[in-house]
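Excluded from the complex is one protein chain; the other protein chains are retained at their positions.
Moving on to subunit A:
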């Protein structure tokens, strides 16, 4: 009896387990397909049908926007990646018919286009036509960041993204705005409470997770897959730019709160210093950008941006950071050519390099070179009279774009950690006396330069 029971129990258990497994499989499959949106389920069998659907949707969309004279350009990373491989051929035969649907039929959920805000009037007619053509559309609006820095202005919300959906494909139209630093900006995509979260699989979008900053692209009209479309003239550099495009808005609200606590210095001296610092920063940015050297706001200048969205009037210099791997020997002559003589040079390329240039009327431009280690990044300091070396340690960081004194510049994305490493947890309190050898909270003694190297590593002009 016992033996039979054991067998039966075993069989029953196996059966239940099997049933449960089947149920789980079904549920998993169902869940996945639902998550991708019913319209986006990937049925392998209808692959070719899917391919041509994408092409048709893109064609319809291009027809729609050209009937309203709206100049859009293609920024879809997938398609631009494909286009880039054949760019020579596409450039040379702008009108040639293509034998097969190579680009617009490639499997994907979205096709992404860009629109420059100032090139169209927000006509409602577009959306009515779109609806007539069968598109469903979604508009994502938000605050205008160009007014964010202003005290108590409330403008109309501006459109940041549009999504046009037709059949199983969707067009993502990213709206680009021109900003004061003469660059293009697109906003983040944020869904409001009442919006349909399942309209499209939002997390597969290529744009909108963060705001982004771009240079104004040169465009090229090409014909691909028998569709005429504008693309960035150099797709590969656009794709490269895209991978580092994350933009940080200045923390205007916090800056306002800061000025409530510590009213801004509006004296004539402060006004003058800010003006000089701004023009020095513009000159430095122009020089380094021409050389193709990536730099970011460091030390006091970075603190000024992060804390008060402005130059700190009592800081007396402008501080930039550069990774030592981006160092170029041309930097010094380029600055001298721009009218900024070298004031001092400490350290050497292998260790603790630091350059200082003399700007107009005592405003100094300090360039610190940063050395990357496995778990931290550091830059060095040198005391001229004693030959002492210092080391300033920072946690690892990446670079983001921001807008500062009408300039598009880099700052560390992890700005808080960067500023805290440098200025300690009390960075919100303005300090007028600052000793670069002892005040920073991340300073370490780093020995002393050997006497015989002094001529090389301590140069003062």
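As a working rule, a contact is a pair of C-beta atoms (placed from the backbone, for glycine too) under 8 Å apart; a residue touches a chain by one contact, two chains touch by 3 or more; residues count from 1.
Everything that follows uses one rule, which is that contacts and distances are computed from a predicted model.
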Open item on the list: Can you work out the missing subunit's protein name as recorded in UniProt? Choose among "Fructose-bisphosphate aldolase", "Protein O-linked-mannose beta-1,2-N-acetylglucosaminyltransferase", "ER membrane protein complex subunit 10" or "Pyruvate dehydrogenase E1 component subunit alpha".
Closed with: "Protein O-linked-mannose beta-1,2-N-acetylglucosaminyltransferase"
TODO: Check the options A:100, A:152 or A:218 and report the residue that touches the missing chain.
DONE: A:152
Task: Contact with the hidden chain (one of A:139, A:275 or A:364) - done: A:275
- [ ] May I ask you to list the residues on subunit A that touch the chain which is not drawn?
- [x] 3, 6-7, 10-11, 13-14, 17-18, 20-21, 24-25, 27-28, 31-32, 35, 118, 121, 123-125, 142, 144, 146-147, 149-156, 178-182, 189-193, 197, 202-203, 208-209, 266, 268, 271, 274-275, 406
